[in-house]
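Note that one protein chain of the assembly has been removed; the remaining protein chains are unaltered in position.
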Amino acid sequence: MTPLKRKQLSRAMVFTGFTLPALVAILISVEIPFLMSVFSSFTKWNGLDRAQTFIGLENYKELILDDLDMWKAFGFTLRLTLGSVIVTNITALLLAVLLDSDLKAKNTLRAAYYVPNIISLIIIGYIWRFIFSAGFESFYQITGLEFFMFSWLGDVKLVYFSVLMVSVWHSLGFYLVVYIAGLQTVPRDLIEAAMIDGASAVGRFFRVTLPLIMPSITVSVFHSLSNGLKAFDVIFSLTNGGPGNSTTTIALDIYRTAFVINRFGYGTAKSVILFLIILILSLFQVRMFKQREVEV
Amino acid sequence: MKKLLFTLLVLLLAFSPLTAAGQEEKAGPPTLNVLFYSPELAEQYNDMVAAYKAETGVTLDITVLQTDYRSVLTSRLNSGDVPDIFMSSAYADNSTYKDYVYDLTDEAFIQELEPSALQGVTVDGRVLGYPFLVQSHSFIYNKQVFEENGITTLPRTLDEFEAVAKKLQANGVQPFATGFKEFWVLPQTAWQAIANVPVENYGGYENFVSMLNTGKLKFKDIPEMSQVFDLLDLIGEYGGPKPNESDFNDQTSALATGKVAMIHQGNWAEDSIRKTNPEVELGFLVGPTGNNAETAGLMFDSNQTIRIAKDGENLEESLAWLEWLTTSEYGRNWIPGQVKQLSPIKGAAAPDSQIAESTTAMLGEGVPGYPWFYQMFPTGTEQQLGAILQGYCAGLTDRAETLDALDAAYTKIAKAAF
Partner (left out) sequence: MKKRRSLASSLTTVVLSIIALGYLYPLFLVLINSFKTFSEITSNVLALPTRLVFENFTNAFRIMNYPQYFINTLIATVVGVCGVVLVSSLAGYRLSRTKTRYSFIIFMILIAPMMIPFHSFMISLVKVAKELHLIGSPLGLGVLYWGLGASLALFMYHGAVKSVPQELDDCAMIDGASPLRAFFQIIFPLLQPVTVSVVVINTMWMWNDFLLPLLVLSGSKKSLTLQLAAYNFFGLYKVDWNYAMAGVLLTILPAIIFYLSLQRYIIKGMVAGAVKT
């Protein structure tokens, strides 16, 4: 074996050794089960019967041609995701910058904004429901503002904003952690160099910090994008898709198809389509953002 | 070489739990693995488990869920981790779980149950489940609020309900807490408004459902559906400023404190109501079927069903437990005395429940007690149709659109189920 070949083999072995554990874990916990489910998408199965009937592409045909509800849900999901990705990331980044500078109560504030992310969504749903109805009624009596008498969860025109607000409230802390970590990998000497060059705080941020924290932005946007498209828990506990089906997200639609109506094969077909959509959108997004990432 | 070793180490670590986790206890008296819902009965379950263990030494390991119940049950039945005993609805669920349930027809203790309670679990003469509770739903009213507002005659028709609502509203009392936020409140309210129709016009409930399933009958062809919409309109109009945000909690607490006079709920709500206000006095009102006072009645049936898994590891013990529940002194008294609801067992005592008393009294006077026929619709319709009706209440669709949506959803589900 030539020295070059040996070096290449050695490199390949190192590569394999480093990546194999992650690959095995992910295959076992996610990808193999998912492929098993994909098989079900080609069957007519209620999730319980011992026998599964193979029906080829029938499920896919039905969901593309004959399932208006699913695409309505998808449309709502897109609107919600767009709103939450933009609002959450911008707010979290702004907050991270403020909380990374020399503020006195920095650590306490960081913890304060993070805490909502720890609470179980069932509780969050209940508490916010109460705030929107009983709480707002009390606030109205105290302040007299019309704002509090609107039906924030019952009026179809307003419920989007209520759901968006609760989603952002819950997830902000998570992205705050990610952005703070990213800000702390920016080498201090680069910032100092920029200060010496006379750059303003804003200039420093856009010229030095922002490019260097692109990786954090890529991760956060990617994560909030796919989480937004998969949104289930917040909706389930806050509105249960209502009123009517106006806040039903596609993940909720899939859950109901598989577990409430017992159309398991059909539901799995829907989730395969959802996955493909997320995949395409994410590939696009990651490629676009990764090109802007800078190495030291 | 070191990296290979390292990788092997990691993989080994991954599999070491195999040895640690695979220790099952087989010795000693059997433990029955049970999956139930209704977590509001957790204390009562625990009490019963303790009593059974004291008498027989057999342990019931009960896991109680609610919202995720169906997905967990499906997942466990699927993966082979079958619970010995589980719960489900009656009627349509008989076919859902048909591959998993044990046929109880020939068990002696089945003879101890009221035939009316068994009708929901009997298919082609075979008894596929054990009726857990007998429940009723209709309009619950706060007697004190009615008294304070001078309402002495109980309403039975839509017009009478409207008159009562108007009077309450004029006195500054909110007539209804709608409960419209819960999708399941809508079907139970709506179908009660046409409870007499399948028998009078369509040859009985089974025929009615079968015609819907085959598409021979559509909701839009049923003229009496207007009664349903009229009732929902009425409740919404007199349901306060935010009718679509009212959930179960709002209903029970508002009725208990006297903030509202009427809610549409079932006897299972009584516990929460009385816990909030122990002094409250409750009664039942019939559910109006248009303006015909004679046909207005209560919805009275056994829907919550216990099922024995035919592939459960402890089949004999599971059956023994059901027998104990039906025939032993503790067992017979458990539902009326502790769960405080009506029991399906023949000759069981009456529970300490104001609503149950009201129910028994009214049925005794000849008020119709209708079965929960809407549970015969294919599985999944409750949530889907409930959501559509909810949309109607929120103003998303008008009556014609709602009827079309109901038909479309029903057809789709029925097609997939058969």
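A and B label the chains in the order they appear, each numbered from 1.
One rule holds in what follows: a contact is a pair of C-beta atoms (placed from the backbone, for glycine too) under 8 Å apart; a residue touches a chain by one contact, two chains touch by 3 or more.
Everything numeric in this text was worked out from a predicted model, so none of it was measured.
Every visible chain touched by the undisplayed chain in the complete complex is listed here: A, B.
Of the candidate positions B:S253, B:S318, B:T359 or B:T397, contact with the hidden chain is made by B:S253.
Only one of A:L9, A:V115, A:L145 or A:M288 touches the chain withheld from this view, namely A:V115. Contact residues of chain B toward the unshown chain are 2-3, 6, 10, 13-15, 17-18, 20-22, 33, 35, 37-40, 42, 61, 63-68, 71-72, 74-76, 78-81, 83, 248-249, 252-253, 256-257, 268-269, 271-272, 275-278.
Of the residues in chain A, those that touch the hidden partner chain are 14-15, 17-19, 21-23, 25-34, 36-37, 47, 95, 98-99, 101-105, 107, 109-120, 122-124, 126-128, 130-131, 134-135, 138, 169, 174, 177-178, 180-182, 184-189, 212, 214-216, 218-219, 222-223, 226, 229-230, 232, 251, 254-255, 258-259, 267-268, 271-272, 274-275, 278-279, 282-283, 293-296.
Throughout what follows, only the chains that are shown with their structure count from here on.
Centroid to centroid, with C-alpha atoms defining each point, chain A and chain B lie 35 Å apart. On chain B, the positions that touch chain A within their shared complex are 3-4, 6-7, 10-11, 14, 67, 70-71, 74, 77-78, 96-97, 99-100, 180-183, 241-247, 250, 379-380, 383-384, 387-388, 390-397, 413, 416-417. Against chain B, the residues of chain A that register as touching in their complex are 13-14, 16-18, 20-21, 24-25, 44, 46-50, 129, 132-134, 149, 151-156, 236, 240-246, 248, 255-256, 258-264, 266.
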